[in-house]
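Omission of a single protein chain aside, the complex is shown with its protein chains in their original locations.
Showing chain A:
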């Protein structure tokens, strides 16, 4: 059988060959060296993250990499994984049974690996809201308070692959065509989730005069009605 020589397969081989005891710090460190990490900055940079995803056969065109960042690594930045996040994920993360030897399933084929991966690229519906909210933090640069449209729109566009998001398409159109803002602030970002869930398709009863939604949504509804 031919296995592609990817880092994760290396990882699994390494683990399976050593012991059935829990993962020890030295082991995590070893894995850190295997992945494409930037030793000086002590983090996995975007290209390393990309390689990691490719190795895990996670499609970069899907929300899966982001979901994994959120679920597996609890990452604070999109496409970055810090050393701390890495070791935490590998030792304590509840979604990380893969590398815990106690639960270890011998990965002898790509299929087994992919089956395990499915666990941390799917989201419990209850966690969707939290996931959505955390996207804002994950996606925006740390030194800024808002998320520019160039980043926000591609991320929003991925959401329907996880769950249908009403009004998303028109909202994105509104942001792209009308360009009412250059960036979304946290309030606008957070509110969109609620907004999308609670609005009926034709916005019946939406009163621009009295709504408590951020002004951006008033403009959006106004724009749609025109």
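What we mean here is this: a contact is a pair of C-beta atoms (placed from the backbone, for glycine too) under 8 Å apart; a residue touches a chain by one contact, two chains touch by 3 or more; residues count from 1.
Everything that follows uses one rule, which is that contacts and distances are computed from a predicted model.
Engineer: Consult the UniProt record of the chain that does not appear here and report its protein name from "Ras-related protein Rab7", "UV-stimulated scaffold protein A C-terminal domain-containing protein", "Cullin-1" or "RAB GTPase".
Structural biologist: UniProt protein name of the non-displayed chain: "Cullin-1".
Engineer: Specify the residue from the set A:142, A:179, A:210 or A:226 that touches the hidden chain.
Structural biologist: A:210
Engineer: If the hidden chain were put back, which residues of chain A would touch it?
Structural biologist: Looking at chain A, the ones touching the missing chain are residues 145-146, 185-187, 190-191, 194, 198, 208-210, 212-216, 218.
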